[in-house]
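Other chains dropped; remaining ones untouched in position.
Think of it as A, B and C in the order they're written, each chain with its own count starting at 1.
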Amino acid sequence: MTSSTPSHTDPLADLDTFSIEVPSWAYGNSGTRFKVFTTQGTPRDPWEKIADAGQVHAFTGLAPRVSIHIPWDAVDDFVELASYARDLGVSIGSVNSNLFQDDDYRLGSLTNPDPGIRAKAVAHHRQCLEVMRATGSKDLKIWLPDGTNYPGQDSLRDRQERLAESLREIYDATAEDERLLLEYKIFEPYFYSMDVPDWGTSLLHCLALGERAKVILDTGHHAPTTNIEFIVMQLLRAGRLGAFDFNSRNYGDDDLIVGSADPFQLFRIMHEIVSQQAHLPESGVNFMLDQCHNIEEKIPGQIRSVLNVQQATAKALLVDREALLAAQQAGDVLGAHGVLMDAYETDVRGLLADRREAAGLPRDPLRAFAESGYAARVAAERVGGTQAGWGA
Amino acid sequence: MTSSTPSHTDPLADLDTFSIEVPSWAYGNSGTRFKVFTTQGTPRDPWEKIADAGQVHAFTGLAPRVSIHIPWDAVDDFVELASYARDLGVSIGSVNSNLFQDDDYRLGSLTNPDPGIRAKAVAHHRQCLEVMRATGSKDLKIWLPDGTNYPGQDSLRDRQERLAESLREIYDATAEDERLLLEYKIFEPYFYSMDVPDWGTSLLHCLALGERAKVILDTGHHAPTTNIEFIVMQLLRAGRLGAFDFNSRNYGDDDLIVGSADPFQLFRIMHEIVSQQAHLPESGVNFMLDQCHNIEEKIPGQIRSVLNVQQATAKALLVDREALLAAQQAGDVLGAHGVLMDAYETDVRGLLADRREAAGLPRDPLRAFAESGYAARVAAERVGGTQAGWGA
Amino acid sequence: MTSSTPSHTDPLADLDTFSIEVPSWAYGNSGTRFKVFTTQGTPRDPWEKIADAGQVHAFTGLAPRVSIHIPWDAVDDFVELASYARDLGVSIGSVNSNLFQDDDYRLGSLTNPDPGIRAKAVAHHRQCLEVMRATGSKDLKIWLPDGTNYPGQDSLRDRQERLAESLREIYDATAEDERLLLEYKIFEPYFYSMDVPDWGTSLLHCLALGERAKVILDTGHHAPTTNIEFIVMQLLRAGRLGAFDFNSRNYGDDDLIVGSADPFQLFRIMHEIVSQQAHLPESGVNFMLDQCHNIEEKIPGQIRSVLNVQQATAKALLVDREALLAAQQAGDVLGAHGVLMDAYETDVRGLLADRREAAGLPRDPLRAFAESGYAARVAAERVGGTQAGWGA
């Protein structure tokens, strides 16, 4: 039931339709609670963010969609924003709500003890649905930052009931071709309990909501030592893996460049994906980035990221699945492991550069971007105004 | 929906019906992969184990049931074993299968690539069901030790499908008044993937099986930093918390005395339990110990353990729920936390000693057991034979 | 060699000289990278912060010193600030440098590849030393936020050499009655490597610097599962435990109220302290708080915190050390553990309230503060201006 037969003529052919969605906020400033460093040329509005995202796609051919975040990316005319994106070769991807930057949400948003605040948080999602309809987006992405800091602060159980009710209202407002994606996270911004801390909780809520509710797996949102590819497999098996938020972590939710902390883990994740043919567009799994470029250049950081995901996917496609299955069924522990490692240890950088060249893209996107002069140009142009960031 | 109104006349009245199940194997030798230390007077057969378990109940009144493990506790006549237990004042509790000590299970039992081995593992559970019927037990307890050590060794997904089929066969063999309890564990004895690593996976299988399939939560089986009381709440909400395996851990699955590593965590767990009235017998939650007394005396270790659970439960019963709810609804973070802490900080040892005395039990069970001479007597009697332990 | 004989007449007598230092920044706003919630009455300058800190001492008698942070607490006249503090019954404690809020420090401060930036960071500490001399402070407290986010970003080794040189310059600028305290932290604000990630690294630098260089242990700065009381013991043994930064964590550096996440851990830490008589002022160990009151009221949060530390210390003083030593030497595992637990399980709240009353302090400091009207008064007075926080 897990067979996947890559084309014999070109094992990497599936890469033609494989793409990665980039987040608008990756082009704005980000940081830690201690400091947000600023950079020259940082976008000052959604238009400039989308322009930057367009660069990533232009140099890699891998990033045709841009996630937006409301209200960070609020504009007067979303139809125009979508049109602007199309002109730059990209489209608006998922729409992310914001439940963590209003003073009212100090004790929770969709789970707040106060029904009025819950209603306000629900209403915000109706606004997001309107943005989706204006931009052509089909995915409403909810990361619920709600939680508590102290045992006893609130009833863990009551918060689940409130959450279920709030989500029900939102889900009922979605159309038949729209999806609700629910993310989970073990900790931060709350430090005793989170209301959706793990995949099990997210899945339970999605199962209760309906078929179009799916789970988002952010690779940085787990307890240490968690086997993430197992969860990928399990959510695929349940038919509920809606999207990835890719990034890297060594400690907490570090939001580093995907593939920079543990490239083998990224490969194992993509191996599970490819094993279930979930890398194909029809799977409905949206491969997104969610990262913070606190100290490195942002556009190159994004370029490196999408290349890293593509590289891991390419290696996963190179796994000799027949040999793997044979070794697994024979109980050949080292043999089966070796088949997987053979694919991982293969240097695919040249193969991928060849593919880019054949598609009219630069062999070395990072160098080509550096040589394009774009960074210097926007640094010169984008003076005055307020650099975009996580703040309102 | 979370109201629990303890009796105003005696907030601890519910303790009258609260009991803890002890594991037969806690009285045999246990240890680490490095060493199993032996002790004088260790039981050499199931009868002696049950005799020791009977001591725990005799001195505390808290432990009226003994879990048994097949084949460790295999005897020719299980009806007689149950009768022997009754004569000692206890009964046979859940029946635990063993899927980790047969050479055939090197690459898995219920998930093994080889259908013949899976069939063997399934058949073992039929044997356990027979033991249940002979002993009056109603709970079949499955801890699945299956997993892999190396990426690629086997298909994570295929193993889930095999597991689902194997569990289906077992569940179908259970009677209408019998439960299948499925435990999860993040790692050990396998170190890359476990086939039931988390509560989400266990719950998905239980949901697929049917109403009488429930999850077992072993307090030592989670990733570091996991909020266990949240899972307790979530499983209660899903109606699928079947049982606890209580113990303590600081690192891995340390199997230390429950309440010795983090007594506040145990209290928080029991607070969630009491908040949902799940401490009452009709909840169907079986409070069991699963511990290893590697270096300490076994019977006193068990006595300390059941007293620790009772103490945490007593403190949870003392929480002023009205004040807690009021503070929570008012958004009074420190106030609500303070209400919970007030109960935790209360010294209930005297209250519990009073209750024991009123019930004709010793005020200080550890001292009373020490003074009883039982340890010295069995040390003298139990010479020759092979001390019981985890081995066959 | 570790004997400590508490007074037979009053085991808690040592509490008379036990005190806790509070941080000025706890009274300003704090939060996560996602959001800083504001509150009414938040101080707008160092004077108001010290006034608030004075309240904690006034109601508890436990917090006679206030740590300040430069430049957050920069004033024109530090002599006047110290005088103002004295008028409020408190004194200026340690002086904390800031190495994380200057754009120059993006790639490090004392470890930056650029010698000019390192010189700037060193010079900042000379300024801090001047503040110490103006305020009467004797402790220069350095938390080094430096680190890297990506493997290869910089040489881990070279950064150590740069750090050693920078610290040498700072240490050489200290006077004979001044101490340099060096804190360690496993992660944040950098997520691949920190330059002082663990106690071993901090200690090595202190040993190289000289006798007056000591280690700061922040209870939230360790890897999951780290045994913190072991480190306390080891640093005391090395004569290099300079100070605590107390707080609580469940996940990362959560900076919650000390004792709220794991009160038993706090007790075990204080047990190691008391075992080595390090709770006495002559030990030179400075017991400080370093917390963030993101969602709860700040002054009550601090009051609760110092009470929690006192409570844990009181329990540690109640340990029956003779019985403990006897059981330990007899190899009585459960007996020795039981002696420790007996102290922990004792409810000391009444004893401590009695002591407060005898000292002319309120029995219930939280209630007394609430009833004092201070919060309402400052909320009314402190309008306009900019609320203090972590930002410059």
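As a convention for this text, a contact is a pair of C-beta atoms (placed from the backbone, for glycine too) under 8 Å apart; a residue touches a chain by one contact, two chains touch by 3 or more.
Computed from a predicted structure; not experimentally measured.
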Problem - Subunit number of the complete homomer, 3 shown here - result: 4
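Quick note on the criterion: only the chains that are shown with their structure count from here on.
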Handout entry: Chain pair, most C-beta pairs within the contact cut-off
Key = A-B
Handout entry: Copies chain B and chain C touch via same or different residues, half shared test
Key = same
Handout entry: Cα-centroid distance, chain B relative to chain C, in whole angstrom
Key = 40
Problem - Centroid distance [mean C-alpha coordinates] between chain C and chain A, Å - result: 38
Fill in the blank from the handout: Multi-partner residues in chain B (2 or more other chains touched) are 224-225, 227, 264, 333-334, 337-338, 341
Exercise for the section: Over in the complex, which chain C residues touch chain A? Could you list them? Expected result: 30-35, 37-38, 100-101, 103, 105-107, 145, 149-151, 186-189, 191-192, 224, 249-252, 254, 256-257, 260-261, 294-296, 390
Problem - Contact set on chain C toward chain B in their complex - result: 224-225, 227, 250-251, 260, 262-265, 295-297, 300-301, 304, 311, 333-334, 337-338, 341, 344-347, 349, 366
Exercise for the section: Could you pull out which chain A residues touch chain B in their complex? Expected result: 1-2, 107, 113-114, 149-158, 160-161, 186-187, 192-193, 197-201, 203-204, 222-227, 229-231, 233-234, 236-238, 264, 268, 271-272, 275-276, 324-325, 328-329, 331, 333-334, 336-341
